[in-house]
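One structure is given below, represented as structure tokens, and several questions about it will come after.
Only a single protein chain was left out; the remaining protein chains are all shown in position.
Moving on, here comes chain A:
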Amino acid sequence: MSTPTQTQSETRTKPEGKIARVRRLWNDHLPIWFIAPMATVMVLITFFPGAYDLYLSLIKEPTLNVFAADFVGLSNFSTAFSRGGALHSLIITITVVVSALILESVLGFVLAALVAGVGSGRVKSFYRVLFIIPMAVAPVSLATIGRIMLNSEVGIIPYVINSATPFTAPAFLSKMPLLTVILMDTWNWTPFMFIIFYAGLSSVPDTLVEASRVDGAPLWRRYVHVIIPYMKPVVFVATLIRMIDLFRTFGVVYGLTQGGPGTATQLVSINIYEQMFVNNQVTVAAAIAVVYLIMVVALCNIVIAKVGFDGVWD
């Protein structure tokens, strides 16, 4: 039996060492420590640039000294839409995104279906390589080559049209600039859709296709009722990725037209670039970027929520 004095000394908490304290801190908050590195990375690459962009959009002149900044409310947003052409560039961007997405998806699927239907492995391989080539061209190179090829005086495309057809070549970049940039983007990125759709087609079980054939379904019915429904997740993911990428389009269009003539092909990305680096309107550029960021994120979430989970990801 111990004396009262002994009991007190035994139950008194011993002074905790540094290592023990760190260990306890580590053990008590284990999930936080595992999440922390990723959270830090996310803050650095996502939250900080976004917050800084928002800060720039709310001040009069760019300054790194936050405490000396002159906050002007929504004035830059107002300027962006009244003088900065924000609405016009949004409309142009949506036109390009929708048109190119439809064209690239349809063409990519058709090409994939055609190549998938080829019997010879060597021929298949040849087409796969052939169709992938345009995607390997860097946007700036593509724009430079495109400008030369489409030049009405020294370009090969107008030359071929003029000399080999009864038609006169149009002035691609000045009379039909929007269509030209959409077609150029389609040429550049249809291979991306082709690759994914081709992989999707390859994953459709032969038994399904064979069964529908035995049932007497013609080719188009096999595609509409068997193959495409089976490929729904692939189609959705491919178009979602491509849609997000199209919203970021810059290099090819800027290289081809610089957003012109006038502002006929001025995508939001080009508008932001010009406000920032040509007009030196950093705060207006930031305001457009904020609106654009919110719009694209919202749109993508709507697409994922309304389309993505409807029989695709559920």
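Following the convention adopted for this analysis, a contact is a pair of C-beta atoms (placed from the backbone, for glycine too) under 8 Å apart; a residue touches a chain by one contact, two chains touch by 3 or more; residues count from 1.
As a working rule, contacts and distances are computed from a predicted model.
Comparing "UspA domain protein", "Carbohydrate ABC transporter substrate-binding protein, CUT1 family", "Methionine synthase" or "Aspartyl/glutamyl-tRNA(Asn/Gln) amidotransferase subunit C" against the UniProt entry of the hidden chain yields the protein name "Carbohydrate ABC transporter substrate-binding protein, CUT1 family".
The hidden chain makes contact, of the residues A:Phe172, A:Tyr223, A:Phe236 or A:Tyr292, with A:Phe172. From the options A:Lys60, A:Arg83, A:Arg221 or A:Arg248, the residue with contact to the chain not on display is A:Arg83. The missing chain lies against chain A, touching residues 62-65, 83, 147, 150-154, 158, 169-175, 177, 257-264, 274, 277-281.
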